Each structure stands twice: as structure tokens, then as C-alpha cells.
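Can you read through this structure? Questions will come right after.
Left out: one protein chain. Kept in place: all the others.
Chains here go by letter, A, B and C, matching the order in which they are written, and residues are numbered from 1 within each.
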Amino acid sequence: MKNDNLKIAVYICHCGGNISDVIDVKRVSQELATYPNVVIGKEYAFMCSSTGQDMVIEDIVKSGINRVVIAACSPALHEATFRGALKRAGINQYLYEHVNIREQASWVHKKDKEGATLKAIALVKAAVEKMARQDELNTIKVPTTQRVAIIGGGIAGMRAAISSAAAGLDVVLIEKQSHLGGKLKRSSAIYPTNETAASVVETLEGLIELNAKIKVFCNAKISSISGFAGNFQINFEFDEAKTEKVEAGVIIIATGFDHYKPYEGEYAYGLSNRVVTLPVFIDIMGTSAEKKLIYDGKTINRIVFVHCVGSRQIDGIDNAQDNGKVNDYCSRVCCSSALFTINKLKDKYPDVDVMDIYSDMRSYGMEHETYYENASKKDILFLRRPLEERPTITPLPDGTFSVKTVDVLTWNEELELIADMIVLVTGMIPNEITDLLEYMKIPRSSDGFIQEVHPKLRPVESANKGIYIAGTALGPMDIIETLQASNTASSKAVALLSQPEIHMDPFVAVVEEDKCSGCGLCPQECSYEGALCMRETDVNGNVKMVASVNQALCVGCGACVAVCPTRAINVAGWTLDQFDAMVEAIAKG
Amino acid sequence: MTQITNNITDVLVIGSGIAGLQSALDIGDSGYNVTIIEKSPSTGGKMISLSKVFPTLDCASCITTPKMAAVLHHPKVKTMTYTEVKAIRKISDGFEVDVEKKPRYVIEEECISCKKCEEACPVYLDDEFEYGLGVKKAISIPFTNAIPQLPVLTESKCIRCGACAKACPKDCIDFLQEPVSMTIKAKAIIAATGYEIVPMGTKKEYSGDTLLNVISSLQSERLLAPHGPYGKVLRPSDGKIPDNIAYVQCASSRDKSIDVPYCSRVCCMYAIKQAMLLAGALPLAEITIYYMDIRAFGKGYEQFYAQARAMGICFVKAKVAKISEDTEHNPILRIDRQEDGSKPQDQTHDLVILSQGILPTRKDFFGLDVALNEYGFIQSAAPTLSPALTNIDGFFVCGVARGPKDIPDTIMEAGSAAMEAVNYIKGKM
Amino acid sequence: MTIDNNKVITEQIKTMNAQKGPVSKELLEYYKETQKVQKQILETIKETQKTVPEIAAQTKIASEIVLWHLTAMKKYGKVEPILAKSGYLKYVAMHTEAKA
Partner (left out) sequence: MTESVRPKILIITTNHSSYPGANAVGQARLAYDSNTYILRVPDPVMFPEEFYLNAFEKGIGGIIIMSSGSDCPYEGAYPRLSARIQNVYNKMKAKNMDINRLKLTTICTVCTESFLKEVANMEQVVSK
């Protein structure tokens, strides 16, 4: 269905006055009605309404319309709506062009009605020219492997494995350490449920062991990841010398986080054994004797907690990290975790004095606020420092510490405290997974954690389709949040693999083989491994080298298009011939 | 394309805010049938009424409408708006849910959303979509980007002049329309019932229900929205463009005296976001945020907070003891600074926004004995491993119905609840 | 609207009145008051643009009520605000045919 027998219908939407108050919609539709190849030119109050859509469908069915142009709001809002209408009318949904005359015309040219109308006419003509050169396009269907590969066997990975397997998918769980459970294995009680971490991990392990659909590989090191949504291949070594190749339709990254490790001298860290991080202190508390807190051979009577170590850092005040940047983000869980721990500490050792230096207390969870309140009741001395001030901690010759800090509640006075143990409330940092991210072509956010495709509405989806992220690989989260995130990641996996084929948009590079001269310029422009290569092909009985596209890997950027001397390669739906014609129509007006 | 057969569905989702929309989409995408019951005339919940969202500053409407549209067009999802759940009964293989579709007094299949009825109607009313700041007609389409685009007649305020019916080009006004009841059988239910904000008068000292220029955070969302009631940020008492605006944080959270002892989690961030938007809309305005702790704990939030400080938004650590007003309706805040230990002082502003906390919408679940926590939010039965589970087999929860949270956290819970529901149904098959 | 439908509507309204009793006095009062106030406001800004306090002073109607009505009339295209950077917006009546 090339240019012969074109029957294009053009509709101009009033958008209930949003457009028609500025643009003379009648004039636009009338002018277009007589334009070459256009057989219908109409305007209507709301094209997106079911009546509007029905009108389009009726015209297609009754008048044999085979291309549709609608000028209305942004395509972001209704392009899919009208494609759906074409589909329902029984014609190819891509024989449709959406012209934006609201956000990009009527709303911005309110005071220039004539200009806006002329602009609308030119834009709609351009769209008609585009449609005159539009072929049917078809959704690309990629068969899928009904298996999920999960990288990381901490609680996030384990939870995702259990959910995905329950939904009927095969699961391969790949863990670099010798055991599952990740960081949680080591810590003791967890908030808010007060369960032991070990019990949570054991429960998950039990469920995994019982499930024949889940295969676990420990001591694994991934050496390569290739493929695309529906068909990934992961190669890894495990148990020393064994190698394994796994095919999976979806990858879930559950690589977790690392604890921030203070540098030597940061709040006296490394200068004394009795300056410890919160995770270490939680371990100490888990095994310490009753009645008296003895650590490093000394009875501990006064402890100072310092919040935001390695978090909420400020350029120019704090030292940059290895990546050259400060950790300017909040680690989310540390305030609540510190308060939870302080309460435990006071319950176990009521006589230990606790001082807590913070800037904002971020005990945001419903139950977490009670930790704060309970701690306050237990005579914890909370000292609030201004955001930019840092406490100074100096080890004293007698083994105690001098802690100097500014307290906003007392006229910003500098106070000196003496303590015999310091707990640095350290935050979370991203795990070192640079290789993995490179294999998968996934970017990091400015905080170094994995970047989601949209932080608001698509928080577990990566930029690479078919790869989802569970838990703290995304950023700091507590245990419940981690498990919710991993459940959501598996929900995406189940949705993607719910059909034996994945359906993808057809806007990828297409080669007209008879036009291809085999010059080989285009693959050099392509940044996507495997997406475009030269291949010996039989073209109309003539075997020659032509460009060949792997549609599942092509992202449709068009880098190849610009260098083709014969215009043999184009992005489907966005061809150069179409753009030339559109520019021509615009220039003519 | 699968059409849902009569009143039988796999999963019934109560509520079509972002939590309900997302869980319905996830379940539908996984190949199961979903029915959404929404009591309001449009889907979209609270999110569709917001201005922009933190920290991306995406326009809330622009990112919500596609979800609303996706749900509307999803072959596996059926949405019933302006429909209330009346009763839920647990039966052996799921639930029986009695619902009642309220009359719009409009023949829905006929309506072309042309708004002629609304134009013709002579009765002006407070618009609940604008949280009282805007005005609607006794018959009106709920808001610009409502889905579905169907008008609703507020029958109790109709003067029966017939103007709407006369204006309707399709004769689809029906004053005698009656509620329609039906019973839906569902294998599982997801409660995505969201939240209400704490009513403005709750904290007596703030007189939020009587002072004209003391407004709620949701009202200020509307002031800032591109399609807001005034088209510009104005204060309600006299339409002045405010140039000295204050936010009172924890105005009804972390406060035992009003039985909201918990942190509402979103107020710090929405106040910062609104302050930034205000600074953009009113470059000359002074904007102060009175706060106790700034809880910018989500991804990218701390950086957003830093950006706000760099923009010159003034953050003052202070408790607000009392709010009154002068003869010009300028609110006067009695503030107790926490930073320099000075005595309480009075600060006058043009406009004050109370960062209202979050309350659960429901205390009862339609006859179903759903366990709630001490604050009235739905209690998780397995809070660590399966937070979406409730005490009732097959009844799941997500989003703010389970406790205050922001949009990304809500989306995470929606997906999680969808996963649990899908696996629950699968386990029973 | 078709003539047939005109009858239907008249019948429907009759039925409503019979079933529910007449429209309440309070509602009718409220309706008349809003009509009156809007007319009054439009009158004051027919020729010259004015701010909310100016209209309030002239009409002796509380300024928050003036704003409420201007909001309504702006939404339904009867007045237009003139944008300002600070202080007060001025409103002017749109010179279109008044709707019946």
C-alpha cells in the first residue's frame, strides 16, 4: 500500500475551546479538505471522546479512509487513543499521525489567532505529507524465555525469586557469596517487628529450598550479559571453576548496598577501637554480656551517636568520595535504625548515658516516631547541630573522647561532651557493580545507585527493557521497603513474560536491501552491539553484502540513517523522505 | 480482547488513585481480569489534583492521565466510577461485593462531553475538586482532564430549571435516574482506599477552618496547578498576589493532642516542592517554612531540599504555637524559634499554608472485619515478608491505606499487592 | 433539544416536584443571591477594570465573596483577569452576549 489510492482523513479537535478559542478550526479543516490526497476534513469538540473516536472509525469503515491525521492535544495524551481507534476500525494503527496544536500552538499563541491558525494549517499539511509516505508498520514480536534471572541473593533477590516462581516462572538466583541472605545475615533484631534477621532469612531460605522452580548458584561471578528483553544470556562462573550459561526473559538486579565506611580520622574513626559504625555496634549489642556493656576491655558508660556519617554531605565541608563527589543524599534508614538501637541499648543497659547528635531526625515510619518518643523518655540527650556544622571528636589520653558540637537548642553554643564510645551512624552506599551495569548498559543516578527509568511512576524499571531492580540497589530502603520493591520487580517480570511473546514498537531501523550499496558505513555509527551489521544476503537472486538489523536490539535512534549515501536505511515511521516532505509543507505554509 | 463477563472478576480493586490504577495495570498486564470500583466521578484520586510532583517536578496531571487512560483502555480492566462499595462478604472461593452506582443524571453512553449542560446551568457551587477554592456548576464535568469526561448533576443543589436538559444536543439528561445496585464476585480484593488530609479545624490553635488566608496543602496544590481556580497564585480573602508566604510543618502530624502522633511522611517534601513552585511563580515573594525536622529521606529528596535552600527559600526551625489574623486577614503566627532560644514572637504573613497530615479514609471495610492498626490504617498480617497481606485471606492492601507514604513508595506497594493477588489466585486455581 | 424531549423534561421535573417536594426556599434564595451578586459585580467592571478590593468597596460585598464570584465568572468566560506581577489582578467584564 504505497502512495496509490491514498484516502486521508483530517480531523481538527476544538478541545472544548482549548484549541478553538484561538485557532480557527473550521478554516483549518476546510483548507485541509481540499489538500491533495485528503478526502475528509472535519472539526469536532472533543476528538478523544468516544463520539469523536466513533466518527473516525465510521469514516474508515464507510468511506474507506486509509490514513488518519488528527490535530489536537499532545500525542502524549491521545496518540495511543487514536491508534486504538484505527485498530478497532480494522486498519493498521500506524497509519496515523497526531498533530499537536494545543500545547504547541493554541496555548502559546493566544494573542495571535491568525498566526496560530496559519501555523496549524501548515503543521497539519506536513502531517498529511508524512502520512502520504507512511507504510503499514507492525508490532515487533519477540519470543520470550519463561525464566527470570535474579542477580543477588540477599533478601530482595530471595523475595523476588519466591514471588516469580509462585507465578509460574523458572528462576535462577545468582549470588556472589557462598550463602544467601546478604547483609542481613549478620545483623540482629530488625525494626519494626523485632524479629531476628536470621529468622527472616531462614524463612526465605526455607521457601526457596522447597521450590523446585528456583535454582540457586552461589560463589558466582558473572562474566557477561547479553541479549534483550525476553532473551537474555548470562554467563557466569560458580563454585570456583564451573561455568554456566543461563537464558532468561527477564533480569532482576538485587545487588543490594554497601555500608558506608568512614575514612581514617573521620570523626576519629580508625584512631580508636571504640569508634564504631552503627552496623558494627548492632552486632556488638547482639552478643554483649547482660548488665554491663563491656567493649574493647572497657566498661562503657557514655556513648555518643553521630548521625549522617557518610550521608547528607555538603560540597566544601565534607571530603569527596572516591568518585570525586560527596554523598549528598540521605540514607533514609539510619535515623530510625539508630533510634531503634538506642532503645534496645537503654533497655539492656539502663545506666549507660546516651547522647545523640543529629541535624534532622528522620524517623518517618509510623512506628518509627515512637522510637524517637521512647528514646526521649529514656533521658537520651539529643543535641541538634545546624546542617553545616560537624562535631569534632578527639580521642583523649585516658581512652575517652572529647566531642565538641554546636547545639541549636541552646543558642548555638558549642558544647563539649566526654564519652567512652562513639557510634557513627553510617549510611548506605551503592555496591560496586560497575561491571554488571556495563554489561547491561544501565546508568546510575547522581547518587551512584541504579537509575530507574522514572523515579516517580516507574521506580523499579531500568532504562533497559526487561531488566528490573529490586531493593537497595535502587537506593537506601529499610527491610519492608526492600521486600515491597522486590515484589514489584517480580510483578513487572511476570507481566512481561505473561505472554509467550513480547510486543514492541516498530520504530526501529529498517533496510531497503535493493537500495543498500553495501558500503558498510552504517554499522560504524551504531552504538548498540549486535543491533546492526553487514551480512551476505540474497537480494532478488543477487547475493551481496547488505546492512542487517536485529530489531530486538535496535533502539531506533537513527544514527545509522544520517550516513547512508543511498537512503537505504531509515527508522520506520520516521523516514527522511517523510521529514523532507514535512519541511517542504511547512516552508510553503 | 477479553470482555469481563457479568459481574465476575479475578481481582476487585477498591479505589482508583495512583495505587489502585497501578495495581490494576499490573494485574491486567499479567493476564487477569480486574474491576476497579471508584466512588468519585473520575479516576485519578488525589494525585490528579496535585500541581507537580517532587523531586522531578513533573506535572502531576501529565504523568497521571496516561495511567488513567491506560486503565480506561486496558482490555483486562473494567472501571466503575461514581460507584460505592456497600458490603463485602467473604465466601468460600473469594468475595461477594455489593456496589451501588450513583446516578449522574446523565445517560452516560449518549453523552459527548460537550459541556453545554454545564455552560447552561445557572447554579454556582463550591468545587470540591478545587478543595473549595474554585467554583463549579450544579451540573458539571468534575475537572478538565477527568476520565471519564462525564458531567455529574448535584441533585441536592438543582433548582430544576431544566436549562441543562434544554441545552443538551443529545437529550441525555435524565432527572429521574436511580442508583443501580449490583453484586460482583471477585477472587481477591485489593484495598487502595488512600487517605484524607486532617480536617483544617482539627488543631484549634491554628483556626485553619476559620481564617481566610490559612489554607491547606491540598488547596495550595490547586493554587499552583496550571489549571488552578484563579489561574494565578492569589490568596482567598481578597485575591491579593501574596508576597510573604509561610508553611507550617507538622501542622497536624506528630501531634498527640489531635491523635495524629505519627509522621505523615510527605509533608516536608510537598512543602519544599510547593515553595519552589511559588518561588518560580512569584519571584519577589518571601517564602518561609517553619519546621521541626526536614524529612527528605527519599531518592533525590535531600538534593531537592538543598536546591530549595539555594533558591533562597527560608527554612526556620520553629514551633508554631498559635495562628490569628489582623484586620486585613493577614495571618499572624506565634512562633517559638528552636534555633536561637529567643522568646516567642509574632510573624505576619499574607498567606499561610498548613502542611496537613494524613488520615486513613475508612475505619470500617464494608462489614469485613479488616484489622487496623492503632491509627486506623490497615494492618499488615505479615509486615516483613508480605506487607500487602491483611488478616483476611485474599484481601490485600497497598498505598496510603496501609500508612502514609509518597508516590514512589505507593507504586512499589501497588506492584507488590498485585503480585500477591496474582499468586493468591494462581495458588487457588 | 427536540420538542419531544422538552415534554419529557417538563414531565420529569413535575415528577420530581411531586416526589421530593418543591425546591427548598434556602436553595432558591442562594441561587437568586449569586445571580444578583454576579450582576452587580459585572456592572462595576463593565467599563473599567478593577481589583477585588475595589469591587468590594464599591459593591459593599465582602472581598472573599467577590473573589469567589470572579473565579466562577472567569471559569465560565464572563470576566477576564488582567495579569499583574504583584498586588492585585484587575478584572474586566468580557463583552460577549449574556447567556440566557
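Note that in this section a residue touches a chain if its C-beta (ideal position, glycine included) is under 8 Å from a C-beta of that chain, and two chains touch if they have at least 3 such contacts.
Quick caveat: nothing in here was measured; it's all calculated off a predicted structure.
Within the set A:S29, A:T81 or A:N100, the residue that contacts the chain not displayed is A:N100. With the whole complex as reference, residues 74-76, 100, 102-105, 107-112, 114-116, 118-119, 122-123, 126, 441, 463, 507, 525, 527-528, 555-559, 561-563, 571, 574, 576, 579-580, 582-584, 586-589 of chain A touch the missing chain.
In the analysis below, only the chains that are shown with their structure count from here on.
Chain A and chain C have centres, each the mean of its CA atoms, that are 49 Å apart. Computed from the mean C-alpha positions, the centre of chain A lies at a distance of 25 Å from the centre of chain B.
Rounded to whole angstrom, the centroid-to-centroid distance between chain B and chain C, based on C-alpha atoms, equals 28 Å. Residues 1-2, 5-6, 8-10, 12-13, 15-17, 23, 27-28, 31, 34-35, 38, 51-53, 56, 63-64, 66-72, 74-76, 81, 83-89, 99 of chain C touch chain B in their complex.
The touching residues of chain B, counted against chain C in their complex, run 119-120, 122-124, 133-135, 137, 157-160, 162, 165-169, 171, 173-176, 212, 229-232, 234, 236-241, 243, 282, 284. Taken in their complex, chain A has these residues touching chain B: 16, 45-46, 49, 51, 76-78, 80-81, 84, 159, 163, 166-168, 190, 192-193, 195, 200, 203-204, 311-312, 314, 328-330, 332, 360-366, 368-370, 373, 384, 386, 408-412, 445-447, 449, 454-460, 474-475, 479-481, 483-485, 487-492, 494-495, 498-499.
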